[in-house]
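First up is the structure itself, then whatever we jot down about it.
Shown here: the complex without one of its protein chains, the others still in place.
What follows is subunit A.
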Amino acid sequence: MADTAASAGAGSSGTRSGSKQSTNPADNYHLARRRTLQVVVSSLLTEAGFESAEKASVETLTEMLQSYISEIGRSAKSYCEHTARTQPTLSDIVVTLVEMGFNVDTLPAYAKRSQRMVITAPPVTNQPVTPKALTAGQNRPHPPHIPSHFPEFPDPHTYIKTPTYREPVSDYQVLREKAASQRRDVERALTRFMAKTGETQSLFKDDVSTFPLIAARPFTIPYLTALLPSELEMQQMEETDSSEQDEQTDTENLPLHISTDDSGAEKENTSVLQQNPSLSGSRNGEENIIDNPYLRPVKKPKIRRKK
């Protein structure tokens, strides 16, 4: 029954697409089903004593029957899933029928009625093969802790990786060629774009577009752009130059190097001066005791002092 329901469900969508293309094997399958249903409806009508029926009313009845069976299938599936199963059981169907207001008890008697007509089985048509989307690689078997009824793993490419099989270009010359032309193209496109969107200058008065030069624009602080390396270069430089971050400018106004009094500072200063500069290299690490007048804290004005 569930099969019927599923197929009926599929059938409705099948008819819709069937109008477009009748040669499709899937459509044929659905058409055959529907024909069987029509036969069923017709035989039931004959059983009920009808001699003939209009095609339209047969169609309507077929539709109704199909809907009914579909509903049974859908409901039954819901019930079975509700109890965490994937395959509906008989009880599911019974509950469904009860729910739909059908008296189940009458069913065996109806099935065994004498005047029932036997219909030939529908012609065997192949179940349409649902086209498998990209079967790449082997699906992984379930690991032991997962019960086998659980759905299979999806295709590995969807969650592991998709290996591509393009042969990499290894020829040096071609590589260089490619890199060069790629860079050139990018640069050209970029500069052209900039030239198109901004102001330009031209070497030729009659033709502004062939060799467009981005207009020269003065900077407010020209030396910064001229001297500072670009961010990319800066990064490279930092990798090579691992010198300590300079804190001196920050500490300029902070009282980190407070010397006890003036004379002490002077003394220290002179002692620094007396050292031979050739020895000064060894003092390199002792950053903390640098006494430089520019690093000393700024003094507060003395109130008493008059200028």
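The rule is short, and it goes like this: a contact is a pair of C-beta atoms (placed from the backbone, for glycine too) under 8 Å apart; a residue touches a chain by one contact, two chains touch by 3 or more; residues count from 1.
In the analysis below, contacts and distances are computed from a predicted model.
As stated in its UniProt record, the chain not included in the shown complex is "Transcription initiation factor TFIID subunit 2", which appears among "Potassium voltage-gated channel interacting protein 2", "Transcription initiation factor TFIID subunit 2", "Armadillo repeat-containing protein 8" or "Large ribosomal subunit protein uL10m". Checked against the hidden chain, the listed residues A:R116, A:H157 or A:R184 yield one contact partner: A:R184. Checked against the hidden chain, the listed residues A:A56, A:A84 or A:L227 yield one contact partner: A:L227. Mapped onto subunit A, the interface with the missing chain covers residues 172-173, 176-177, 179-181, 184, 187-188, 190-191, 194-195, 201, 203-207, 210-230, 233-234, 236-237, 240-241, 243, 246, 248-249, 252, 262, 269-270, 272-273, 277-278, 280-281, 283-284, 287, 290-296, 298-302.
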